[in-house]
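A single protein chain has been omitted from the complex, and every remaining protein chain is retained in its original position.
Letters are used for the chains, namely A, B and C, taken in the order the chains are written, and counting of residues starts over at 1 for each.
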Amino acid sequence: MFLKRFFEPTLAQASYLIGCAATRDAIVIDANRDVDQYIAAAEAEGARITVVTETHIHADYVSGSRELAARTGAPLALSDEGGPDWRYGFAGDANVRRLKDGDRLDVGNVRIDVVHTPGHTPEHLTFLVTDGAAADEPMGAATGDFIFAGDVGRPDLLEKAANIRGTMEAGARQLWASLKAFEHRPDWLQLWPGHGAGSACGKGIGAMPHTTLGYERRFNWAFRAKTEAEFVRGVLAGQPEPPTYFAEMKRVNRDGPPPLGGFRRPPRLDLDALARALAGGAVVVDARPAADFAVAHVPGTINIPANAAFTTWAGWLLPYDADLLLIVDARTGVLDDAVRDLAMIGLDRLAGWLDPKVVDAWAGAGKPLGSIPQITAADLRSSLEHGAVTLVDVRNQSEWDNGHIEGARHIGLGSLAGRVDEIPRDRSVVVQCASGARSSIGASLLAARGLDRVINLAGGYNAWLAAGLPTVEPTAEPQKA
Amino acid sequence: MFLKRFFEPTLAQASYLIGCAATRDAIVIDANRDVDQYIAAAEAEGARITVVTETHIHADYVSGSRELAARTGAPLALSDEGGPDWRYGFAGDANVRRLKDGDRLDVGNVRIDVVHTPGHTPEHLTFLVTDGAAADEPMGAATGDFIFAGDVGRPDLLEKAANIRGTMEAGARQLWASLKAFEHRPDWLQLWPGHGAGSACGKGIGAMPHTTLGYERRFNWAFRAKTEAEFVRGVLAGQPEPPTYFAEMKRVNRDGPPPLGGFRRPPRLDLDALARALAGGAVVVDARPAADFAVAHVPGTINIPANAAFTTWAGWLLPYDADLLLIVDARTGVLDDAVRDLAMIGLDRLAGWLDPKVVDAWAGAGKPLGSIPQITAADLRSSLEHGAVTLVDVRNQSEWDNGHIEGARHIGLGSLAGRVDEIPRDRSVVVQCASGARSSIGASLLAARGLDRVINLAGGYNAWLAAGLPTVEPTAEPQKA
Amino acid sequence: MFLKRFFEPTLAQASYLIGCAATRDAIVIDANRDVDQYIAAAEAEGARITVVTETHIHADYVSGSRELAARTGAPLALSDEGGPDWRYGFAGDANVRRLKDGDRLDVGNVRIDVVHTPGHTPEHLTFLVTDGAAADEPMGAATGDFIFAGDVGRPDLLEKAANIRGTMEAGARQLWASLKAFEHRPDWLQLWPGHGAGSACGKGIGAMPHTTLGYERRFNWAFRAKTEAEFVRGVLAGQPEPPTYFAEMKRVNRDGPPPLGGFRRPPRLDLDALARALAGGAVVVDARPAADFAVAHVPGTINIPANAAFTTWAGWLLPYDADLLLIVDARTGVLDDAVRDLAMIGLDRLAGWLDPKVVDAWAGAGKPLGSIPQITAADLRSSLEHGAVTLVDVRNQSEWDNGHIEGARHIGLGSLAGRVDEIPRDRSVVVQCASGARSSIGASLLAARGLDRVINLAGGYNAWLAAGLPTVEPTAEPQKA
Partner (left out) sequence: MFLKRFFEPTLAQASYLIGCAATRDAIVIDANRDVDQYIAAAEAEGARITVVTETHIHADYVSGSRELAARTGAPLALSDEGGPDWRYGFAGDANVRRLKDGDRLDVGNVRIDVVHTPGHTPEHLTFLVTDGAAADEPMGAATGDFIFAGDVGRPDLLEKAANIRGTMEAGARQLWASLKAFEHRPDWLQLWPGHGAGSACGKGIGAMPHTTLGYERRFNWAFRAKTEAEFVRGVLAGQPEPPTYFAEMKRVNRDGPPPLGGFRRPPRLDLDALARALAGGAVVVDARPAADFAVAHVPGTINIPANAAFTTWAGWLLPYDADLLLIVDARTGVLDDAVRDLAMIGLDRLAGWLDPKVVDAWAGAGKPLGSIPQITAADLRSSLEHGAVTLVDVRNQSEWDNGHIEGARHIGLGSLAGRVDEIPRDRSVVVQCASGARSSIGASLLAARGLDRVINLAGGYNAWLAAGLPTVEPTAEPQKA
């Protein structure tokens, strides 16, 4: 038996190719939209993908299962558990096999046993994998968003992201039951989870790519809860706010993601096309580093730097119903990465890209540039004392609760696009986060929305603290992040 | 003034970006379909493309002028000479300016004077370029397919490729007149032609990227012709057969090439998809080296190796009305080059690509592979003596006329696809060219068409000669290539 | 805690970066010579490498531990077990910490306990890894060449590769003792071995990247042996012949590998330089596919195709005391991969590289090319019957024992370079392996050594069998591979 793990750092997401060393048949579990990678990996192993499956309807990325099945001709095995609301919209496709608890998939000599493990979602499956050539007991389990290293899948997403009221406590109880039903298996069972640290599908997922049931039983907080009530309380507490795009992903993945046909660069555009696009309501993302954007940018563009958080903020801030343009360096692979990152979460309406030189060209053509002035903590304090500025803190709720600057207004960066009108336009606005990174994005967004004087707090709350300036401390016990 | 030449080796084609060093306005002349390169080059110069033009309706590649104008917002200046048959089908577009002899385009301080120079085609223009900042006389001329280094544009294409009877002699006379009208200009005028050595738009184009009028006047055969009659005779003699795809290009470029939106990899496919595509009538091009294809290939695929002649043979042999698949190594840039090469001549119906590993996988899945046996010259001679084989010589007419093997049947490789039925199926077929390269392609084509026993003459006619074997020598004076 | 596994497919070798999520300190275990990858991975994690270690003195690749320690300033922790013969020659360096059984390394909150596990080699260590932030028991163990997934490290290498007589049985007993001492640990302990399938450091290593002690205890043959004697017999039986370069690696890694300073392309050379190099005794490796080499190559060059087996055959066949030249395509990344592959096993004397076009250029300059004719199984049989050829079978011993062609002479490809004189020069030589791949290498080697008529059996022994031709079957029970 062979196993290859594909880890997508922008999504903290794992998928698996598992195959039989003798027959070279292989299965793919939880494919994302980069379906080429699975075909290539199978070919590198001299293997054929003979079945495609997934643990559940994902909320954080567009599933590639359907396209992979179509591309390879392999049947698509989908959960038939969880009731009618969680049935896949394309479950009636000719190549779909519906999976129930207790079903079995054969991949050469590798045997896959299907276990229904609801909780994170109602239809969630776990796949027990037995290397039939060498053993008669499962070697491991692909657990999707059921059990992670150090955590379990959050049961509150449907309620919070997909807006299905009253489901989160029921989900937590289901998850408890699933754990109890699963835990009789042997200590040495390997667990191969669907996410690593950084995913919003859990609150404290560890960085280990794989773990064992015995280890988790001993050290994972979820297994240590004594009662269902204690577990339910624990699993619902302190979950981060789900990104806005999760609702769209759930819908797309249930109804049937359209095939992508490969990641494709949009056309290269020039200056005039940029001006026309901005005038026509396109959203233009300037993916340069924040420092460069702050110095000079084309007015109306939004700065989401092409770094590790690009996918996250694109998912929070970009619309699904507008044309998108990118300003990004193509020589460096950054353009292709950005195209891929956006497609991973279904942001496919790319109408064009431009080289960063367009910013100089814009000025060269006599058009004004924008800039985001930086203010120091000391100057901010003095401005606040004079009532000269509005301070907007764009950190998340738990950061805010743990301490903030007096007089600040709290609007998490993810919500900022929808709450611009709350900010008075009669004075300068200073945007602030922890380090200055998120506030740069927020400042660019406010400027693009027409606010005149938008300023960034250089170094953010950390700089404020480092300068020894006073803060509002939490009165109650702070929530854990 | 600045000038940048873009040379596309697969087409032996040149286009030009010429701009004003002061205002940074620029013009593009004879854009091919890789329009990104002009936008990028302009940006690298800090310039804006303010007008797009072309010398004539091209026959050997899809014009990028229309897409470039759309992408940049620049007006498109097109010939309005040559009569109604040669009017662009999209000359009525809002952004089109129609050009007549004597018109003038201003690109910052650079002045472009339009000269009608028919012959190669009726609507052909030449652009005289004056660096107005430094001089009051033209520095050079973009001559398109009017004057090349060492040759002139062939006037027989319309008749031979586009099947417009009776035009080639009239064209030759027009060309003579255009030359006479042009030659009063100063010796030091630089000439920037539209093709270099290897293009089928002339018969003896030199390898120099640029030349001067004075030099050509002295050393170009066309300027040395004493009379119109001598010139007409000379220019029509010995022109190579135009590739079959030229007719399609003429049509597309006149009627209006569709925008491409960038070169795009098709989806990656696997084994089963290949089998389905072959069954469904798709044309599958295996672009591996001929030696690899000869050893083992998927039956039904055609071998056009991804080397310098790829575009040429793709243009001769591939249909415009079928899906195309490519077997080619993606790690190496070869896939992206092949996609680009095909798009350059309008072969856009790419339905997918496969890694060369698919050949092993095909065998691994228990399906039979094909191979092309190689025969030596000595063995071929003995087989011919026994009447055991049919020998097909796929070289071009002039090569055949200069000598061939007795008993061979001559079918130029370009025509082979349409003449497969002439070859008897009751015995083995040996395919032969000069070196073994074209015959490999031809052999793959015959095998894909279902001939059972197709063999390649290793080393071709050169090997036959090197072995000292007898040939049929030309009886009359051989034509010059 | 975070863990990153680096898998080097050409060596089937794994190394690990393990770090503390809180302090961002990290350790590297079993670094190979691509030390940049560890520095880059640490940086990507925002971590610092604070200690470098390895499980044992490696025989199959040049260790990168010493260079990595020098490059990062981290201390180097090396085994001090195994007695004076197995002490590192550079153990006295200022930055070296000597490790004994029971020692402990702290990497932030991660605790590493050192266990002496001799058998594969006398000084071998295993590292137990405890995530101190979350647990008080080890999560896993980096086992090096002690326990693999499905196998254990072979104890016969020192005797066979490093020529240290009488050590293999003693090693096997030590290994038994190490296993017994290790097996009391919990089932759920993860095992992170130093090799995957394909390494010559074991005979049946599985393809799983990681396993658990509980699983191996149940399903690994080594744990199922009932007695020491049964284990010793089992572990010494059927081990493959170790490559010749292993002896050099052992020496280099013990005495102290020189720093490489990064993988570096040698200069590009041309035709004349190639001729001079060949004349001067340099070894020229033509890394093109075998089919291309067979058609035409520069006489005197050896064909080792740049595929997955490149490192293996380079290690078997190339000398450490001669200049090496490579003929390889640089556009495709193949050159840089080949440079890296060779450096991984210490083949650093690269004097230059040439593009494959040099083969055409060689002919263009009027110099003769070589070729390797291919013979079919049927023709080979007839030639053997007429006594016209010598047949050399270059497969390994167990393949030979399982069946071969009557009249063949068996010389494993790895030994061929040293046994060329055994082959008569008065007739043609046909080289044969299983599929035609190894025999192509062997044929090129014989041709480079001056044999006149070297022929390859197309398709190898498989083709012979497929043609239904008679073989010599094994009389006794065949050995398992």
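Going forward, a residue touches a chain if its C-beta (ideal position, glycine included) is under 8 Å from a C-beta of that chain, and two chains touch if they have at least 3 such contacts.
On a predicted model such as this, the values are computed, not experimentally measured, just so you know.
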Exercise. Give the residue, chosen from C:15, C:55, C:72 or C:374, that touches the chain omitted from the document.
Key: C:72
Exercise. Please pick, from A:184, A:226 or A:331, the residue that touches the omitted chain in the full complex.
Key: A:331
Quiz item: Among B:218, B:233, B:331 or B:367, which residue is in touch with the absent chain?
Solution: B:218
Self-check item: Residue touching the undisplayed chain, where the options are C:104, C:180, C:224 or C:276
Solution: C:276
Self-check item: Residues from chain C at the interface with the omitted partner, ascending
Solution: 24, 35-36, 39-40, 42-44, 46, 48-49, 71-74, 259, 261-262, 264-273, 276, 355, 357-358, 360-361, 364-365
Quiz item: Footprint of the hidden chain on chain A, which residues?
Solution: 289, 291-292, 294-295, 329, 331-334, 458
Quiz item: When the complex is taken as a whole, what residues of chain B touch the one chain not shown?
Solution: 1-3, 5, 21, 134-135, 137, 139, 150, 186-190, 197, 206-215, 217-219
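Quick note on the criterion: only the chains that are shown with their structure count from here on.
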Practice problem: State, to the nearest whole Å, the distance from the C-alpha centre of chain A to the C-alpha centre of chain C. | Solution: 40
Exercise. Scan chain C for residues touching two or more other chains and write them down.
Key: none
